[in-house]
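Right, subunit A next:
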Amino acid sequence: MGDVILTMKGITKSFPGVRALDGVNFEVRKGEVHALMGENGAGKSTLMKVLTGIYKKDSGTITYEGKEVEFHNTREAQSAGIVIVHQELNMLGHLTVAQNIFIGREFKKGIRIDDKKMNEEAKKLFDRLNINIDPTETMSNLTVGKQQMCEIAKAISHDAKVIIFDEPSAALTEAEIEELFKIIKDLRKQQLGIVYISHRMDEIKVITDRVTVMRDGTYVGTLITKDCTKNDIINMMVGRVIYEDPKEHSMVPEGAPVVLKVEHLNAGKMVQDVSFELHKGEILGFSGLMGAGRTETARAIFGADPKESGDIYINGQKVTINTPEDAVKCGIGYLSEDRKRFGIVVQKTVAENSTMATLEKYTKGLFIDKKAEKDVAQKYVESLATKTPSVDQLVVNLSGGNQQKVVIAKWLVRNCDILIFDEPTRGIDVGAKNEIYKLMNKLAEEGKAIIMISSEMTEILRMSDRIVVMCEGKKTGEIGIEEAAQETIMNMATREIG
Partner candidate 1 sequence: MGRIKENPIVKKLGFNRIILCSVLLLMYLLFSLTSKNFAGLPRILSALNYAYFLGFLSLGVTFVIATGGIDFSIGPVMFCSALISGYCLTSYGVPVALSLVISILVGTLFGVFNGYLVAYWSVPPFIVSMASMNIAKGIASVFTKTQSVSWPQGTTPEGWFRSLVKVGDFPVGLVIFLAFAVICSIILNKTRAGRYILSLGSNKEAVRLSGVNIKKWEMLAYIICGTLVGIAAIFFVAAYTTVQPGYGDQYNNEAIAGCVMGGTSMAGGLASIGGTVIGVFIIALLQEGILALHFTKDYQLIITGLIVIVAVYADVTARRRKN
Partner candidate 2 sequence: MKKKVLATLLSAAMVATLIAGCGSQEAAAPAPEAPAEEAPAEEAPADDAAEAPAEEPAADGAAAGGDYSFEIIVKSYQSSYWQAAVTGVNQKAEELGVKVNCTGPNAESDIADQVNMLNNAINAAPNGIGLAACDQDACLDSLQTALDKGIPVVCFDSGIPDAPDGSVYATVATDNYAAGATAAENLYPALKDKIASATAPVRIGEVNQEATSESITSRGLGFIDKFAELASADGKTVAVIGNEYYVNNCKDKGDEASADVIIEVAVPAQTTVELCATEASVILNKADTIGMFGSNQVAAEGILTANENLDVLGTDPASSILAAGFDAGSVIKGAITSGKMFGAVTQSPLAMGQTTVEILTKIANGETVSDVPTQGYWYDSTNMEDNSIAPNLYD
């Protein structure tokens, strides 16, 4: 660890009605990876936005390379060498990789943009990072992981001295995270200061040197990573202890009936000849790398995407599912990985979202029975402990975890027996995550059958009764929780198929 390159002292920032940051301190040294942790809403992103000039601070000082500075926009911060790699990928899907990397500072020949030189420079960057990406490829054709690499390359190309990673691993698979860590370690060696924002405890332990924890807009403390335990950090974050231990054995009672059977399902390249069974009261984990075809399988089962062949049996009966409408009639509910896009209607209230899949039941004659609707929504708000002032609240105003609960309520109102949770805890903070886990366990106990797709190994190991592993559109393994270990699953997920 080298000298201090960046110091933020007593940063305060208020929004109308909210004090988002209150006297926060933070420092970064050259050649360190400094984790910034805290639950959602703790103020991590706000702090970084103040640093990079997106927000203007109310008070406090920022000292960078020995001088007090204040950036007015990202551009100023960039040219000074402070670059942010965003949580939500900032890609311009229609442009090429090189065009994305050099957006805003294109090389020019006269008024013409010199794309050739940009491609060469991009290639050089990738070589430096040991990444193999074609700079002329259109961005939207890359996998999420590769897109992330491009973001990093972009950050480095700014001659960055401080790089901020905002939840870089959220969308990455384990293998891709490995690669990311390699790059980060490399950057650390080059004496860059790195800020690493993440929810994932295990990553923090692996990659960071120090951890600064924030809670409710205030600074809680800074620890040396190797001298503290996971629980120390978590305690600082939430003030209570959370254990993340793997499940020991299956909770499914012997002889539980098969509620869903999928045979030889085919749907494009991403779903090839997938077969599996799901029992009553079971949580079936779907593991695999990003792009292994898990979400595609779920969507094909649910009728959201067309399938080419394959049979689906529900409670032993063969069913035809061509649209989500058919699937819902068969008692299947699907909680998408991308709530904002596929899960909730943000401009509608909690009550209206809760009955979205069941509205015909809450229609009296021609009209919607708003009272019954509110009553049932209220019931699930209570039973799921959704934090909302009332069922008339617009969903857009809820936090991620509570939005997820509204989506769950939607399917519970429908009384679905089979629930597909696709990345149920993505973007949800630790406390809320735990609640979701509890809820899933409770649902399974009540006899619901659950498919859980997850890219987080700990989540898979903690929740599943049985695990299906997919790789490149094919099912490559199926193991009970008893035999499951990270290494075996990883092995299956990366298995080359002849």
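The rule is short, and it goes like this: a residue touches a chain if its C-beta (ideal position, glycine included) is under 8 Å from a C-beta of that chain, and two chains touch if they have at least 3 such contacts; residues count from 1.
If you want to know what made the cut, all candidates are chains of the complex that A comes from, given by their letters.
These numbers were taken from a predicted model, which means no experiment stands behind them.
Which member of 1 or 2 touches subunit A in this complex comes down to candidate 1. The touching residues of subunit A, when paired with candidate 1 in their complex, are 302, 304, 323-325, 327-329, 334, 336, 341-348, 352, 356-357, 359-360, 363, 366-368, 370, 410, 414.
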